[in-house]
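Only one protein chain is missing; all other protein chains are in place.
Here is chain A:
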């Protein structure tokens, strides 16, 4: 049982035909995506075919991480380089729980290319510094720098002013130890995720730019969601832009506000919503929203959806390719419990065929 129209079980071919019809007649379709690289590539190709706008299902978080790269830019390194070269690691704010193992493995290693095999740790903390999600990571070796009175972005600002020998109107605990360690370090690395907002990331990268005038320093950026970051990479190499991008004019247009799928649905601009999630996430229930097509793993049809098709998950039901921030690039994942559930790419291939009479080029 893999497909439903409404709550009625149908053969997959009938569901494909229905979904293709909805996509072909839609004036302003929007896609919310969450899949592996193959799935994202096929869905972006489908978006181009039907003139849709797409975003990740967690686009609200992803947009800040993308803005760090599109609006600010910065210095970045891979975890491998950090492991071998960093003689000083500064953790900026809380990090997502998914990356705690990476930090702990870094803490257990020694740099063999720098610093005489020694590595110092600092952790920047501030008021309510829990933007990364999950429980806070406490590294036993780390010296905590910060203030309970100021949030992380303000703490970063004070540190940046101190590094440039400019005044600030507040003092931080262990700031002198931090400045002393920075002066001695040969390759300091700041580890960051989506701290709180774009201004915080801008402050951190600005501090790195200041430091790089006299010595080397870089950042290890850890995305909050590796799968979402994989989609960013796939989107960028296919269209030249990260998500939020739309094809309503035929060419890709990147616009984080205009192509915000949640906003488009809330403001009744979208007239069809394709929701794809390889995790067990169902589309959020919306009263009066557009018709929804759901590609999900669940065993039941999504309540209120015009059509639901079951899909498998890469690395579980079928092989796939995902982004891994631990190595800073893509990696293949083999199916751990292979099943007959179709992949996203397979479903999209059927849809492309139903829409054009041709198979997908990729």
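Points worth noting:
Quick note on the criterion: contacts are C-beta pairs under 8 Å (C-beta built on N, C-alpha and C of every residue); 3 or more make two chains touch, one makes a residue touch a chain; residues count from 1.
Keep in mind that, in the parts below, contacts and distances are computed from a predicted model.
Per its UniProt record, the hidden chain corresponds to "Formylmethanofuran dehydrogenase subunit C" from the list "PTS system fructose IIA component", "Succinyl-CoA--3-ketoacid-CoA transferase", "Carbohydrate ABC transporter membrane protein 1, CUT1 family" or "Formylmethanofuran dehydrogenase subunit C".
Screening A:54, A:150 or A:323 for touch with the missing chain picks out A:150.
When the full complex is taken into account, the listed residue touching the unshown chain is A:26, out of A:26, A:42, A:292 or A:325.
The residue touching the chain not shown here, chosen from A:202, A:321 or A:344, is A:202. Touch with the hidden chain on the side of chain A covers residues 26-28, 50-51, 67, 70-71, 150, 153-154, 156-158, 160-161, 164, 166-170, 199, 202-203, 206-207, 248-249, 254-258, 267, 269.
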